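My questions will all concern the structure given below.
Left out: one protein chain. Kept in place: all the others.
In this document, chain identifiers A, B and C correspond to the written order of the chains, with residue numbering beginning at 1 in each.
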Amino acid sequence: MKNNQPINGPVVETRLRVRYAETDQMGVVYYANYYIWMEVGRTAFCHERGFSYRDLELNHGGYLVVAESSCRYKAPARYDDEVIVRTSLQSVQRRTARFGYQIYRVDGLLLAEGETFHVLVDRAGRPTTFPVEHLEVLKGSVSA
Amino acid sequence: MKNNQPINGPVVETRLRVRYAETDQMGVVYYANYYIWMEVGRTAFCHERGFSYRDLELNHGGYLVVAESSCRYKAPARYDDEVIVRTSLQSVQRRTARFGYQIYRVDGLLLAEGETFHVLVDRAGRPTTFPVEHLEVLKGSVSA
Amino acid sequence: MKNNQPINGPVVETRLRVRYAETDQMGVVYYANYYIWMEVGRTAFCHERGFSYRDLELNHGGYLVVAESSCRYKAPARYDDEVIVRTSLQSVQRRTARFGYQIYRVDGLLLAEGETFHVLVDRAGRPTTFPVEHLEVLKGSVSA
Partner (left out) sequence: MKNNQPINGPVVETRLRVRYAETDQMGVVYYANYYIWMEVGRTAFCHERGFSYRDLELNHGGYLVVAESSCRYKAPARYDDEVIVRTSLQSVQRRTARFGYQIYRVDGLLLAEGETFHVLVDRAGRPTTFPVEHLEVLKGSVSA
């Protein structure tokens, strides 16, 4: 059980380098860009946990829209910094999922923490439920 | 006093048109872009209330960094939609400010609601306090 | 005919205000963002000339993809500057269109000039031709 592995548990780390485009005139990363990094972390999480979001969209017409997002900024990230996004799945239900994120500079400085709450909808935008096989993969990836 | 004008009170409306760049492959506006719209609303709020953020940065070396942000998404915005951002200043202290936002489609559909909490720092990133004249302008603009 | 009006001819002006998000740590607008402004100009051009790009996509499955883009930067744009995008349609064929842009600061300073060359494709990404009614609207909007 993943729950017995507190250290190497279902947290997926992904690494990125701050782009010039992501800075603003304050000389630090613009606040909205942390949400893009959360999405990068989310994509990496799904990849590593065997959940194909692309398959969900293409073959099941399921779209995991964002219903809520939030972020607390602790320290600024700067151009060319290496950044680590630690993504975990906090909960999953038949039609919703909640992800959590901790964003660090590579030397260990905590830059930001955030969450996103998602609702599954179909192509027409109506709430729907995860296909069974997708739901099982996700349930196996929830943090303890 | 603005507080006596509930209808034309210290809420500033700004209008924008959804850019193609702001959509994603789901066919709707990407979730991080609402935070950019909040910033557009914040800038318009400051303009209309006589608070020059540009002056704060250039002449006082004060930077209003974002410490927290959050958004609840109610309905998707689409390419070419006209959108109205209603911005209010929820509270202001000597070194912090909290803004609130309601984002509507021009026909009145509520698209999203959000908040940002800001801390004033100097060029070196240390917390500082608003210059007196800026603080007074802001205090006069807080929603009842 | 618009072609008889050299001064107020088929150039469409659209105005925007530089967003904080659009700046980078150099304190000026990041170079890729001028292409977003060109798209804003293109959308405004189509609106004003009676060409509904949204209709082309939704009802004809036609997508005007970008095949080439270029920009020469003359002077930097800064946060909160008011900017005017002057868009013209330089040429249009059965399956291609070329737009030109001049981007000014509101006081008349030329900031940048650019072009985009577009090819019409269908939903599957194959080259296609403009519906007759769209082509006629566009042909009537080409600069002399």
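Quick note on the criterion: contacts are C-beta pairs under 8 Å (C-beta built on N, C-alpha and C of every residue); 3 or more make two chains touch, one makes a residue touch a chain.
Just so it is clear, the model here is predicted, and its values are computed rather than measured.
Chemist: Kindly name the visible chains that come into contact with the excluded chain.
Modeler: A, B, C
Chemist: Touching the left-out chain: which of A:17, A:94 or A:123?
Modeler: A:17
Chemist: Please pick, from A:11, A:36 or A:85, the residue that touches the omitted chain in the full complex.
Modeler: For the chain that is not drawn, the touching residue is A:36.
Chemist: Determine which one of C:66, C:109 or C:142 touches the chain that has been left out.
Modeler: Here the residue in touch with the unshown chain is C:66.
Chemist: Under the stated touch rule, tell me which residues of chain C contact the chain that is not displayed.
Modeler: 26, 28, 31-33, 35-36, 39, 63, 65-73, 76, 116, 125
Chemist: Go through chain B and note every residue touching the omitted chain.
Modeler: With respect to the unshown chain, the touching residues of chain B are 20-21, 23-28, 30, 32, 78-79.
Chemist: For review purposes, identify every residue of chain A that touches the missing chain, sorted by number.
Modeler: Chain A touches the chain not shown through residues 17, 19-21, 36, 39-40, 43, 53-54, 79-80.
Following the convention adopted for this analysis, only the chains that are shown with their structure count from here on.
Chemist: From the centre of chain B, which chain's CA centre is farthest?
Modeler: Using the mean of the C-alpha atoms as each chain's centre, the farthest one from chain B is C.
Chemist: Round to the nearest whole Å and give the separation of the Cα centres of chain B and chain C.
Modeler: 28
Chemist: Averaged over CA atoms, how far is the centre of chain A from the centre of chain B? Could you give it in whole Å?
Modeler: Roughly 25 Å separates the two chain centres.
Chemist: What positions in chain B touch 2 or more of the other chains?
Modeler: In chain B, 36, 39 touch at least two other chains.
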